[in-house]
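The block that comes next holds subunit A.
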Amino acid sequence: MTANQIMFILFSVMIVTFSILTVTSRKILRAAVYLLFVLVSTSGLYFMLNYQFLAAIQLTLYAGGIVVLIIFSILLTSHISQKFESIEWKKSFFTALAVIGGAIVTIVTILDHRFAASKQAAAEVNMRFIGKSLLWTGFEGYALPFEVISVLLIAAMVAAIVIAKKSGPSGSDSQTLKK
Partner candidate 1 sequence: MINFSYSIWLLLIPLMMFFILGLAGHKLGPRLSGLLGTSGLAIITMLSFIIAYSYFFGTPKNGEGFKAIIAYNITWLQLIDNLHIDIGVLLDPISVMMLIVVSTVSFMVHIYSLGYMKGERGYERFFAFLSLFTFSMLGLVVAPNIFQMYIFWELVGISSYLLIGFYYQKPSAVAASKKAFIVTRFADLGFLIGILILSFYTKTFDFITLTDPSGPAIAKTGGATFMGLSVITWSMIFVYMGGVGKSAMFPFHIWLPDAMEGPTPVSALIHAATMVVAGVYLVARLFPVYVMASPQALHIIAYVGAFSSLFAAVIACTQTDIKRVLAYSTMSQIGYMMLALGVSGYGGHNGLGFMASMFHLFTHAMFKALLFLGAGAIIHAVHSNFMTDMGGLRKYLPITHITFLIACLSIAGVPLFAGFFSKDEILAAAFEHNKFLFAVEYAVAGLTAFYMFRLYFSIFWGKETQYHHTPHEAPLTMTIPLIILALGAALTGFIPFNKLVTSDGLPFESHLDWGVAVPSVIIGLLGITVAWAMYSKSSNLPDRVASAFRLGYKWAYNKFYMDELYLFITKKIIFRYISEPVAWFDRHIVDGTMNAIATVTQVTSFRIRKFQSGQIQQYAFVYISGVIFLVILLVYIWR
Partner candidate 2 sequence: MDILSLFIIIPLLTITGIILVKDIRNVKKVAAIGMGIQLILAAVLIFLYVAERKGGNISEMLFIKDIVWFKSLNIHYAVGVDGISVAMIALTSIVVFAGIFASWEVELLTKEFFISLILLATGVFGFFISIDLFTLFLFYELAVIPMYLLIGIWGSGPKEYSAMKLTLMLMGASALLLVGILGIYMHSAPSGNQLTFNILEIKQYVIPITAQRTFFPFTFVGFGVLGALFPFHTWSPDGHSSAPTAVSMLHAGVLMKLGGYGAFRVAIYLMPEAAKELSWIFLILTSISVVYGAFGAIAQKDLKYINAYSSVSHCGLVLFAILMMNKTAMNGAVIQMISHGLMTALFFALIGMIYGRTHTRLINEMGGLMKVIPFLSVCYVIAGLASLGLPGLSGFVAEMTIFVGAFQHPDLFHRVVTIVAITSIVITAVYILRVIAILLLGPVTNPKYENFRDARWYEKTSVIALILPVAAIGMAPFWLSSTISSSMQPIIDKIMAINLF
């Protein structure tokens, strides 16, 4: 067993375990922490695959940004100590059945496929190349998506503000408490 294989097993066990814990844990904050573990382990996989840039992004944006956002919102909306009621066995059973069925079908299909390994040399993944690609407007350049995502982020920001901002004087905060 090579070091790579050991690493892979380690990460994958972590990912699977914490994923399952994320979706089953009965304490919400713990779930968030498990999610963090999953995301961190995933970034480990990226490192393993030699995509350091993305791994870094994963760590900062995903693990750092989104999880923190989630934890904030948990704090806003939930009691930390609150434990969820356990799920109806029927619901979890049927869901598990469907999900496991789906997973099996998908995995079987994947295993059925013969992937042809690339014979071409791997491109070097460095910041220079990434930066160039992101600003390149020609074939295989990502300038346009880059611009579009900025619009998307602005829109999301506006959207979040529209929903979340307190109403002004003429708004209907008076109605807020009325359910």
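The working rule: contacts are C-beta pairs under 8 Å (C-beta built on N, C-alpha and C of every residue); 3 or more make two chains touch, one makes a residue touch a chain; residues count from 1.
Regarding selection, all candidates are chains of the complex that A comes from, given by their letters.
Please read these numbers as outputs of a predicted model, since none were measured by experiment.
Trainee: Pick the candidate that touches subunit A in this complex from 1 or 2.
Mentor: Touching partner of subunit A: 1.
Trainee: Considering only the defined contacts, which subunit A positions touch candidate 1 in the complex?
Mentor: By the definition above, subunit A touches candidate 1 via 94-95, 98-99, 101-102, 105-106, 109.
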